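What follows is a short report on a single structure.
Every protein chain but one is kept in place in this view of the complex.
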Amino acid sequence: MAPHSAQARAPLGFLSGYGDRADPVVGLTWGVLIVSLVVTVIIAVLLSIAIWHRPGIEAPAPGTALEVQRPQGNLRWVWTGVAASSVVLLFSVAWTMEVLAKVTSPAMPPALTIEVTGYQWWWQIRYLNSDPSQNFTTANEIHIPTGVPVMFHLVGADVIHSFWVPALFGKTDVIPGQTNETWLEAHAPGVYRGQCTEYCGLEHAHMAFLVIAQTPADFQQWRAHQLQSPAEPASAQLIAGQSAFGVHCGSCHAVRGTGAAGVLGPDLSHLMTRTTLAAGVLPNDPADLMRWLADPQGLKPGSMMPKPELSSPELADLRAYMDTLN
Amino acid sequence: MADHPGVQLRLPVGALDTRASGWWAMIFVIFTEGALFAYLLFSYFYIAVQPHLPDTFPPGGAPSLSLALPNTLILLLSSAAVAWAQFNIEHNRPLRLASGLGAGALLGSIFVVIQYFEWAQKPFTLSSSGYGSLYFTVTGFHMAHVIVGVIMLWALCAWSLMGYFNRVRYVHIHIGALYWHFVDAVWLVVFFTFYLTPLMGLKS
Partner (left out) sequence: MAVSNYERLVTAVGARPALAEKLRRIWETPSGIAGWISTVDHKQIGIRYIITAFAFLIIGGVEALIFRLQLAGPNLHLLTPEQYDQLFTMHGMTMIFLYAGPVLSGFSNYLWPLLLGARDMALPRLNALSYWIYLCAGIFLYIAFAFGFGPNDGWFNYVPVAARAYDGGPNIDFYSLGMILLGLSTTVGAINFVVTFLRLRAPGMSINRVPILVWGTLTASAANIFAIPAVSLAFFLLWMDRNAGTHFFDVATGGQPLLWQHLFWMFGHPWVYAIVLPAMGMVSDGLPVFCRRPLVGYTPVALATVATMVLGFGVWVHHMFATGLPSVSLSFFSAASIIIAVPSAVGVFAWIATIWAGKPVFTTAFMFFASFIVLFTIGGVSGYMTGALPVDWQLTDTYFVVAHIHYVLIGINVFPVVGATYFWFPKFTGRMMDERLGRWNFWTMFIGFNLGFFPMHISGLLGMPRRVYTFADGMGWDWLNLITTVGSFVFAVGVLLFVINILVSQRRGRAAGNNPWDAPTLEWATTSPPPPYNFVVIPTVASRHPLWEDRLDESDGLVRSDLKDGLALDRGRESIGTTALDAQLDVILKMPKDSFVPIILALTLTTIFTGLVLHLWWLAIVGAVATGADIIAWLWPDPALGETAEPAGG
């Protein structure tokens, strides 16, 4: 799915909004930005006039006695400036509170609750349902239906992270020991980039994620597919590949419906449906997947993934097997 | 540039009661140390109001007053002794000054010993729980201030016996007494926080 056209240039920008919760804030953002620019220009102009409206004195010799005067009646300009500033500031407070009230709660109950857990340096995404058999887990890529609010429960697993999808709303920290909540809504289908925005250690810079908004119909299709287990391996190579996966990857990674049930790293059940690898570090294509497997520490130094020690045949089998995780 | 022999002023000289820079310095030391205890107690209350399993904050319910209450009275008594000492030097009785300071130091030392025994009897340690960490850290900070104060009182007692102070010059006593009363006042707030608020309902 192509990114929204405005997002292509600045995927993490927020001077435009793409959802119900973002829109009022975009207005306020532009408002305070324009006020700031105008104030700066006014002060710069006043300062310039102040300096140059009458001839000054060029650097005199040290010790030269210069005239000193005290024209009266200038304090009123200070009060004028302060009064004007205060009016603008009070208006800003009022507008801020108005926007805050608008964005606190969604207009209708959320259609969906997603539990996001922040780990060093990836995102576990769990879709929750009142029927637990309908829960499923994925990583680093969130799909949501358009046009409805989606609730997020933010769980901290290790250190403080922050969950931020600029196109859709501001950030909320992910703090161990408490579950913060936020909600997002997207007007239209698109790919909205997210980023961790609280320093969380070595690879904070490489902890991105994607929010992919789809029409409700497409979203249901995606969800149904995620609930399924990947196809059983049919050929000898694929069986060998699954076995290699279990040995080399299964202690950290899980694949639905197989023996690989590791929880230390992202769930890889449907890895091939995802757009990026390693929390936004690489695009998800065969060449980049091989690059990742060959040298995870080179691409994301300090990340928790060691280099899997695989012989060439094993690597070929594993690669073939992973191609089926779609 | 002529002198003006006609305009003579009589001015006090040296470190005299509230005219002494050192006295003002101690006032602000008290402000900053008081702020420190305020932040310590803020930390206690911040953690106390979070959810805890029943009977874990404090562990085993409200802490016993059997040693803490008499100890509080001992500390109050030591403040009274120091105040009595200061009253006496204001009336030029250096020997009573010394004995008041000595009594204050002795009572302060008894406070330390009793509190140490109280600590030893607690069913929790510094590292056994969040409450334990808070209890020993806050009372430990206070204990450290008491120990510093006791050493100070012994020094003041010794200096009194050496004859350094009289009815006019006793700024060290003035400053030391300020500090000691401050330490006492802090204990009252710490005592209230740890020993009384659980009885008032602030516990899990």
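Labels A and B are assigned to the chains in the order they are written; within every chain, residues are numbered from 1.
Convention: a contact is a pair of C-beta atoms (placed from the backbone, for glycine too) under 8 Å apart; a residue touches a chain by one contact, two chains touch by 3 or more.
All values reported here derive from a predicted model rather than from experimental measurement.
When you scan A:Gly190, A:Pro230 or A:Gly280 for touch with the missing chain, the hit is A:Gly280. The residue from A:Ala44, A:Met108 or A:Leu264 that touches the chain not shown here is A:Ala44.
Only one residue in the set A:Gln134, A:Gln178 or A:Thr215 touches the chain that does not appear here, and it is A:Gln178.
Annotation for subunit B: contacts to the undisplayed chain at residues 1-5, 7-16, 19, 21-22, 24-25, 28-29, 31-33, 35-36, 38-40, 42-43, 46-47, 50, 52, 56-57, 126-127, 129-130, 132-134, 137, 151, 155, 159, 163-166, 168-169, 171-172. Looking at subunit A, the residues touching the absent chain are 9-15, 24-25, 28-29, 32-33, 35-36, 39-40, 43-44, 46-47, 49-51, 53-54, 56-60, 62-71, 74-75, 77-78, 80-82, 85-86, 89-90, 92-93, 95-97, 99-100, 103-104, 120, 154, 156, 158-160, 162, 164, 166, 169-173, 175-178, 180-181, 195-205, 208, 280, 301-302.
Heads up, the rule we're going with is that only the chains that are shown with their structure count from here on.
The mean-CA centres of subunit A and subunit B are about 51 angstrom from one another, to the nearest whole unit.
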